[in-house]
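Just one protein chain is left out here, and the rest sit where they should.
Here the chain labels run A and B in written order, and each chain numbers its own residues starting at 1.
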Amino acid sequence: MHYIANRLLSVAFTLLLISLITFLVTNILPGDVAMVIMGTQSNPEALAGLRESLGLNDPLIAQYGRWITGILTGDWGRSLVFKEAIGPLIADKVVASALIVVMSMCIALAAAIPLGIWAAVHRDKWQDNAASTTALFGVSLPDFFWGIMLILLFARYLGWLPSSGFVHPADDFVAAVRHAFLPSLALGLGLMAHLTRMTRSTMSSILSQEFIRVARAKGLTERTVIWRYALANAIGPVMTVAGLQVGYLFGSIIVIESLFNFTGMGWLTYQALLNRDIPLIQSTVFVIAAVVMLTNLVVDLLYAAVDPRIKLP
Amino acid sequence: MRGFLTAKGIIGGGIVVIVLLTALFAPLLIPDTWATQMDMRARLSGPTLAHPLGTDQLGRDLMYRMLLGAQTSIMIAGTAVLMSLVIGLPLGVISGYFGGWIDNVLMRLVDTLLAFPALLLALTISAVLGPNLTNTIIAIGIAFTPYLARIIRGEALRVAQMPYVEAARAVGTPDTLMIIRHVLPNIMPPVIVQVTISLAFAILAEAGLSFLGLGTQPPDASWGLMIQASRDFLDVAPLTALVPGAAVAITVLGLNMFGDVLRDVLDPRTQ
Partner (left out) sequence: MKRRDFLKTTTALMGGLAITGTGIGVAHADGHATPVSGGTLIWGHSETTQNLDMHQTGTASTGRLLQNVHESIVTTDKDLNVVPNLASSFEVSQDGLTYTFNLRDDVMFHTGAKMTSADVKYSFERCADPATGATNFEVFNAVESIDTPDDLTVIVNLSTVNAPFLSRLAENGAGVVMPMGSGDTQGDMPVGAGPFKFVRREFGNEVELERFDDYFDGPAYLDKIISREITEPTVRLTGLRTGELHMINDIPLDRMAEFEGNDDFQTVSWFPLNFDFVNFNHDFEPFKDARVRQAFDLMLDKETLMLGALWGQGTTSASPSFPTSASYNGDISQRGQDFERARALLAEAGYAPGELKVVFKVTTNYPYHVDSAQIMLEWFRQGGVDMTIEQLTWSDWLSQVWVDKDFQVTMMNFFTLWEPDFLYYSLYHSTGGFNYRKISEPALDEMLEKARITTDSAARMDIYKDVQTYINENTLDVILWFRNGTIGAQPNVMGLDTVVQPNGSEMNFHKVWLKDA
């Protein structure tokens, strides 16, 4: 348990650092939320009144104190531009992002595992090259470019899927998945490359191990050897890499969600940044960093539980 | 060096060389005005004799813009990665070589930065500094630093624990000499591989930032900016997106393939 306690402690410390960095960086952002609220109608007197009522004139320390106490006590404040309570707003948007993160992960794994195995089995043959080149293509185009192409193909020309918007899974599950499909696919294509590569290298090292040779010698079919024995051993490391990609995904959703008008965390963060909505930027950036951090922690702990080399005394 | 002579090595290396040559020589051979010349009678046109790859919404030649854009993209990506290397290398080496509390403090900081997705970090920095060419480079450079520092630290740690290095330290060889003579040469192969891969990511990051309007500024041609501008004209003039998109794809593909091959050749451990 010592390992876990240690990890948790360092996570708590890192979260504190994250909050500090987030707060400081957002406070040196140029621009002024009071102005965004008023738009081209602003004038000095009205601006001054608004700034005062928004608490923008208080010293930094006081603002940080207020913010961090709020975060800890569950009072996340209100968005300055949109007037909505931040806590519920984020809770709502996290669901949307979780949906496409999970879906893109499923899509990527569904493509990467067979492709990776195929490449590993035919190592250094044309199949290997074909598989890795296919995967590389996925990662070589910006995901927003894939997004644009997918909108054109599936929404504009074929008309199979909606091109934009988010539907809450609790309202209509089928519609939710249909709306999330194209953004997930755009994200999944980029993710696939890493996972294919990982599957390939893990599988090829496992396939060259003793127990596989024994299994083959016993006369088991090649299919059984690969899918029953080798894959069972490869799945752990592959899932670990998949878990670590969550951070990458949370970076990509900013662009993809904006493109698909998919109103999740990425979209919210971009809106907040564009509007200099400081409390909202602080909270969204903090939540994204915390989610990435905690996913990594869970992956580590799971890995430790599975891998006997890391002891959990 | 046989690894370079595979199909992958030849294609990957070939693409990298061609892109680099384009970035270097296109600006010398193609007058700037060819890429900014507007032709209002031929807006969003398909391929014609005058414009082999079509034109954009202001009637500017897509081929020239794509060729000149190579310089912008490569320059930004290259400088940004160089910057992250300049910061990341000392950080990583010091951390890995000395270990102890220095390592602890530095890596805690790096871990914290790693929790921010690179694009989010770059976006925020770019918003803080204001969008222009230099700031785009700084934003991408800072965002990539923790990744490089992490990898370099791992390599430095490995080298520092090698028996001969420990032996040399035991006889009192000064640390600076140790680092220059033993650590740096030994960590170079994986670092070079990582730099190549980072270049590919930096090109994508620049495209992403420009796509969101926080990167390169018009009328300079950059691939990301071209894709951004194409968004509204996509279904009537798909070439406006396909031309810069293909340029990004081919370059990144080439860098990735080349990186793979480099890894096979220089760093066979991580097959």
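Convention: contacts are C-beta pairs under 8 Å (C-beta built on N, C-alpha and C of every residue); 3 or more make two chains touch, one makes a residue touch a chain.
Keep in mind the model is a prediction, meaning the values are calculated, not measured.
Which candidate, A:I71, A:I151 or A:I254, sits in contact with the chain we can't see?
With A:I71, A:I151 or A:I254 as choices, the missing chain is touched by A:I151.
Tell me which of A:G49, A:G65 or A:G236 is the one touching the absent chain.
Looking across A:G49, A:G65 or A:G236, the contact with the absent chain belongs to A:G49.
Out of B:W34, B:F98 or B:F233, point to the residue that touches the absent chain in the complete complex.
B:F233
In the full complex, which bits of chain B touch the chain not displayed? Write them out.
The missing chain touches chain B at positions 36, 38, 40, 44, 57-58, 127, 130-132, 213-214, 217-219, 231-236.
In the full complex, which residues of chain A touch the absent chain?
30-43, 45-47, 49-50, 53, 81-84, 89, 92, 151, 155-156, 159, 162-166, 258-261, 263, 267-268, 271, 274-276
Operating definition for what follows: only the chains that are shown with their structure count from here on.
What is the distance in Å between the mean C-alpha positions of chain A and chain B?
Once rounded, the distance between the two centres reads 22 Å.
Which residues of chain A touch chain B once you look at their complex with the stated criterion?
Checking each residue of chain A against chain B gives 10, 13-14, 17-18, 21, 25-26, 28-30, 129, 132-133, 136-137, 139-142, 144-145, 148, 152, 156, 201, 204-205, 247-252, 254-255, 258, 269-270, 273, 281, 285, 288-290, 292-293, 296.
For chain B, which residues are in contact with chain A within the complex?
Residues 7-8, 108-109, 111-120, 123-125, 127-128, 130, 200, 204, 207-208, 211-212, 224, 227, 230-231, 234-235, 238, 241, 245, 248-250, 252-253, 256-257, 260, 270-271 of chain B touch chain A in their complex.
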